[in-house]
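With one protein chain removed, the remaining protein chains of the complex are shown where they sit.
First chain written, first letter: the chains are A and B, and each begins at residue 1.
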Amino acid sequence: MSLRSYIIARILLTIPMIMLLLTFVFLVARVLPGDPAMLHFEKQVDPQTLLKFKQQLGLDKPIEVQYVDYLMGLLKGDFGKSMQDFSPVSQQIFSAFPATLELAICATIIMILVGVVLGVQASRSYNSLSDHSIRVFGTTSYAVPVFFLGEVMIMIFAIYLRILPAGDRIYAGMTPTGLVLGDLQLKTGLFVIDSILEGSPEKLAMSLRYLFLPSLTLGTALCGIFIRLTRGNMLETLQLDFVTAARARGLKERTVVYSYGLRNAFLPILTMMGLQLAALLAGAVLTETTFSWPGLGRYLVDRITFRDYTAIQGVVVFFGLVVAMVSLVVDIIYAYLDPRIRF
Amino acid sequence: MALLDIESLIVEYHTLKANVKAVDRVSLSMEKGRTLGLVGESGSGKSTLGLSTVRLVPPPGKITGGHIALDGIDVVNCPENEIRQVRGKRVGYIFQDPMTSLNPVKRIGAHFVEMIRTHEPEVNEQDALKRAKQVLERLGILPERIYDFPHQFSGGMRQRVMIGLALALDPDLLIADEPTTSLDVIVEAQIIELLKELKESLKLTLILITHNIGIVAETADRVAVMYAGRIAELGGTEGLFEKPMHPYTQALMKSVPDITKKGQVLSWIPGAPPDLAEPPPGCLYHPRCPFAFDRCRKDEPFLLRHNDSEVACHLYDKR
Partner (left out) sequence: MNKDRQQGRIVVQFIPLLSSLRKRGLAGWVILAGAAIVTIIAIMTVASPWISPYDPIAINVGPLLSPPSSQFPLGTNHLGQDMLSRVYSGGAIMFQVAVLSVIVCLAIGVPIGLFASYTGGYTDKVASLVMDSIYAFPGLVLAIAIAAMLGPGVVNMALSIAVVYVPSYFRIIRSQVLTIKELPYVEAAHMMGAKGRATLFSYILPNVIPSIVAVATINFADAILTAAALTFVGLGLPVSTPDWGWDLTYGRRLLTSGAWWVITFPGAMVVLLALGFTLMGEGLSELFNPRLQR
């Protein structure tokens, strides 16, 4: 199968999945609770106010019409209106998204770094104490709830040692502005990058300080599977002939392990990264809440507190779309990198 | 003084189920310039023996007894760094399958450069590449091909590359583990010729590990026959082929078809090699041996001098 046909087939597959996803979320958000508007008001509310409320949000129309409006709206980038103040949810989503993105990227880096390094170490000392300890660590990290780990981190680093902040993303007023040339402002929303663009080392240092604990928490919580995967792949690869042959040529052990072993075992790790995206986002929700990190996850949890069901729906849809899109892109990249996957 | 001296070597594989002795009290020595053919079936322990000379027995295997002295170095006990320097520089190793023995993502030239610069860090990349080209030319490969990847070579060419890598640093000892098994007969003949020629011109000491007694007859001046981790017979090539003493050696000779003899029926050795996890008592070969008698089932035979060779068989033990 050529790359082009694979891409087409993959896109064709994504479309029904997205439709299913959107429909599913719609059913959950509009049909399941009965009347989301009534659910929003804890105490009794008079029918007049209720009706006006529903009209504002388009919840008074028949369910089929609501469904079509919902789909059409999404095509235009409209994720609904908040029940709290009728503001467009998309606005909130797009302003909160960069924070989550930055957290996700950093957590991924830590996750891969910790996972791969520990996995390689475990494979090199097969069946030794360090091998078993690393494996135990990997399994246990799976059983620890992310938010508990975050709380422990806060306890140790922020409260007892006082060397790192306990929450938030940056000190008020220190938000990096990105590159400012006269009227033009180039901002990515990712504070690390923006502070570099701005050329401010203090802001860079500060952004990293706030970013460190949340990403470390999220990365460590998810690294377990990478430890196992790397260890397994390395154990297999290190048994292969060309590794023995390399050793027979007198090459240093470190060269053999990394240049011969890891180089060839790395592709499945890359694949697993793509598969972990969903877990990463789920973990981000909890991490953001723990560290008061102003991302999409915390926005979602806030909306729950306010019983803002339309906003919840919008955020959930956004999550789903992000996962679907990123999976699609990732699959295509892998197909490009490794022709065997296309078959 | 012998270049390589192996004394009562024991190599064991520890598995959850049992302890398998892949090499059981084997003693051998190699004089400089000689060629030894190490013959045996799959599982006889010959490859393990070869790997142990450079301490590369893969886990869960371990050298658990005996000594190996390589030009004065205690291979079994010396520090890791010392044995690492020996590999590639003093001992060249050729593996069976050249496709899986070369790093598929590295160019041929890079293989050479990496090895040369590991052992001689003062050599820069240019010079290392130059040497690589010289080596390849010597082996009949166009020097421009150092920029190619392993999969771009044919089987025979890849094996030449392997030989080139093994000899690039002018080792004293060359160990070839089934160098032609994965090649077709014509290429096999070429490679054997090449090995013979290199052996002469470079005055190599060669250990040729194989199950093909034909090529051993051509190249080796001494032959060691291994069975189930032990040496069954050890002697000069001519003598061994003319008058094999150990029943196993005899059976091996008989199983090679001779096109000059008409109407020959293919012979084979009945039975199968023993399960080393639960070896039979006495002589390991006795279940398959047509000459086995009582003592064979009880006592283990040891290598004894008989004429000019050594045999481990009770038939020749006049005690």
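Just so it is clear, a residue touches a chain if its C-beta (ideal position, glycine included) is under 8 Å from a C-beta of that chain, and two chains touch if they have at least 3 such contacts.
A quick note: this is a predicted structure, and the numbers were derived from the prediction, not measured.
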Worksheet item: Which of A:72, A:155 or A:205 touches the chain that is not shown?
Response: A:155
Worksheet item: Looking at A:75, A:129 or A:143, which residue reaches the missing chain?
Response: A:143
Discussion item. I'm checking contacts with the chain that's been left out. Which of A:7, A:117, A:240 or A:316 qualifies?
Written reply: A:316
Item to complete: By the contact definition given up top, give the residues of chain A that touch the hidden chain.
Response: 16-17, 20-21, 24-25, 28-29, 32-33, 36, 39, 139-140, 142-148, 151-152, 154-155, 159, 166, 232, 239, 278-279, 281-283, 285-286, 289-290, 300-301, 304-305, 309, 312-313, 316, 319-320, 323-324, 327
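Operating definition for what follows: only the chains that are shown with their structure count from here on.
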Discussion item. I'd like the Å distance between the centres of chain A and chain B, where a centre is the mean of that chain's Cα atoms.
Written reply: 54
Response to the item:
Touching chain A in the complex, chain B uses residues 51, 54, 56, 58-59, 80, 84-89, 93, 95-97, 100-105, 114-115, 118-119, 162, 165
Discussion item. With touch defined as at the start, can you tell me which chain A residues reach chain B in the complex?
Written reply: 126, 239-242, 244-253, 255, 260, 263-264
